[in-house]
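Some chains have been omitted; the remaining ones sit where they do in the full complex.
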Amino acid sequence: GGNEDTSKDELEEIKVVLDWTPNTNHTGLYVARDKGYFEEEGLDVEIIMPGEAGADQLVASGKADFGVSYQESITEARVQDVPIVSIAAVIQHNTSGFASLEEEGITSPKDFEGKTYGGWGAPLEKAVISSVMQQENADVSKVDIVNMGDSDFFTAVERDDIDFAWIYYGWTGVEAELRDTDINMVYLTDYSEKLDYYTPVLATNEDMIENNPETVSKFMKAASQGYQFAIDNPVEAANILIEAEPDLDAELVKASQEWLAPKYKDDASQWGLQKQEVWENYAEWMYEHDLLESELDAEQAFTNEFLPEED
Amino acid sequence: MRKLLKQGWRPILVLILLFIIWELSVIVFEIQKWLLPAPSEIFKIGVAEWPNYYGHVLATSKLIIIGFIIGSSIGIIVAVALHLVKFLRLSMYPLIILSQNIPIIILAPLLVVWFGFGMFPKILVITLVCFFPIAISLLGGFQQTDRDLMHYMKMAGANKKQIFWKLEWPSALPYLFSGLKISATYSVMGAVISEWLGASKGLGVYMTLASSSFRPDRVFVAIFIIVAISLLFFLFIMWLEKVVIRWHSSEKRDSNETS
Amino acid sequence: MKHLNVQNISQSFGENHVLDDINFSIEEGEFVSILGPSGSGKSTLFRIIGGISEPTSGDILLKNKSIKGKPGSISYTPQSPSLFPWRSILDNVLLGQEIVGKKDRKKALQMIERAGLGSYEHAYPYELSGGMKQRASFIRSILSPQSLILLDEPFSALDEFTRTDMQKWLLSMWAEHRRSILFVTHNIEEAIFLSDRVIILSQRPATVLKEFNISFSRPREEELLLSEEFIELKKEIYQEMRLSHA
């Protein structure tokens, strides 16, 4: 608008740090920025790629005001007294799962037996695999778990070094569709309710919540609007993201956006809403599996307080 | 210049040969495009999308140049300080080695937490990468100063500063250039890595984006550009060496003329 | 007051006892030569006087002040020319002045010309012959401002004529500026022709065998070399040295 120049000075500068490279998990933020929703709230938002720096420390230390994170890492972070708080679930249900090429015939956790899993070497992975396998009385010790480092899914499975890996369907799965690679998915949510955690989430630090609750509210209002737009107009939203990040593969963004649009809100009454039981369940599960040193105070870990009033 | 061209055809030939082998093996082994694209394709993409790269190349080049200048200056200063001040030499070595062993990945969040997202932490990363080979090479060079010349300087009453500027520095120049060549090469890599600290433009950013959207062809275009920049930079340092070290102290330079 | 006093200097390298209680002195403006067998310790003595090597015992006094271990008070032509490969001849020759004193390019160019190195002032050392390097190194020390000059076989690589020429030039410069000179040579004639006094060193461990006062009047002409007295003195010194050599 014409009043841009004058108002720009008064805008509050806000930094949002992503979890990784820009992708369709972040569409709402880009929409809110580029359609001016943030500006309407008086915020001048800069979106930053953290590279390898990782978002959580930056958010926790206040170098960034908001960030994209995951329930898993916030849970671990809280236990280590890192003052980071989840303020919205970007996607209501866990869309991650174990993917494998169709010819491997891995359609349920039972089939993991005798196969090779490629991961990044975290204890969490074994616990999750074991957990889903238990549901079918399968034996986790028959799975060969290797660390595949930074290799990407397609490379690793095509080479037959590994048989299955843990992916987000919304990105890697959609890419598989695009390149006509047939894959089987074993979703975590199908086998364990406790593993239906929020991934990814938007997060901020305790300091912001305490001292600038209004800013947080404003931010959340605009972000909600942005995600709502993406839910309603996936094609347009995808275009906004592509325009903002022209180096992304346009086809993949569009397809992924299409797939993800209905998943943002899903069965919740409002985008972003988080349930305490989801946080508690997952933390409990982690604690049971020796993945946490102490129990999580779930109430501290997330809040719905900044979500806009439902219309 | 003519000489450069005359000698330049060989590396170019080798590169072209390499590309042909690559291209052929992609065709013969039917390597899929998303796994390892053929050079012809990379080239096509590179030409077609050049305007996209332009800004990234500029951003990264700026980082490289600033970083290299600062990094090599610090390398030189460190070497000189350690050389001249015995106390420093004896006490600082571990810190220098330490500086090379903190993984950037681990350092990255700390750097950003301390210095924000600006230019500074990035330059710091390049500096950390660049200064080390220069410092070590130059220190090695200072220790190899010719004894007869040193005797003369001392006898003539040269003070530490004069000994340094008139003897040790010029005689360590070949070592300095060894270090500069290594650092010039690393500075390019360092710049790319430093962009992981969070940048909005640059080949490092571009490459991660391309990689995460499963576009190895674009990744390779970026790699080619990076290598090209490195090569240019390396050649520049070699040229500088030729200009600076004119005194033919060694057989090699001389033998060009006589044999 | 003596210009230089070498007092009880002894020096050992490990087992190798090189200098044994060396004592002598130089008057202000005196020209003293040292003759001694190869490997007896002349260059070592120079390094001690020059202050870059600490003697095992003894002291070096310059105008009654100890300069033991304190370099910078003397001007020096090393035995090997020690030119700096990255400097042109002109810049090499000016080095002594650069370090102490101030540069006098004009005089340097004159001297280069005089030493037969004209047109080589911009050449690098590797382009010079052995004798030319030696002359450059000689000019460098002559140009240095210190009042005591140590010359370690400065003319050994020169042909007889160039050598005589350089000797005469050295004498004329010395007559003009009256700097004190300590001169190492293996050439007995040269030592006698140039010096006020000749010091004979023995084989290692070197001691001062004898000092000869050379009383020929100055300026000395080439004819002196053929005079009876000169030849007599030369024989005497020769005999003295032969004794020590056996």
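A few points about this structure:
Order of writing sets the chain letters: A, B and C. Residues in each chain are counted from 1.
Methods note: a residue touches a chain if its C-beta (ideal position, glycine included) is under 8 Å from a C-beta of that chain, and two chains touch if they have at least 3 such contacts.
Fair warning: this is a prediction, and the values are worked out from it, not measured in the lab.
Overall, this complex is built from protein chains in the amounts A x1, B x2, C x2.
Methods note: only the chains that are shown with their structure count from here on.
Touch-path distance (fewest steps) from subunit A to subunit C is 2. The most centrally placed chain, judged by C-alpha centroids, is B. If you average the CA atoms of subunit A and of subunit C, the two centres end up 85 Å from each other.
Spacing of subunit B relative to subunit C, judged by their CA centroids, is 50 angstrom. Between subunit A and subunit B the centroid-to-centroid distance comes to 38 Å (mean Cα coordinates, whole Å).
Within the complex, the subunit B residues that touch subunit A are 32, 34-35, 52, 104-105, 108-109, 111-113, 116-117, 195-200, 204-206, 208-215, 218. For subunit A in complex with subunit B, the residues that touch the partner chain are 15, 17, 20-23, 48-54, 57-58, 61, 63, 152, 154-155, 158, 175, 179, 245-249, 252-253. The residues of subunit C lying in touch with subunit B in their complex are 47, 50-52, 71-76, 78, 80, 82, 84-87, 95-96, 98-100, 124, 126, 144, 146.
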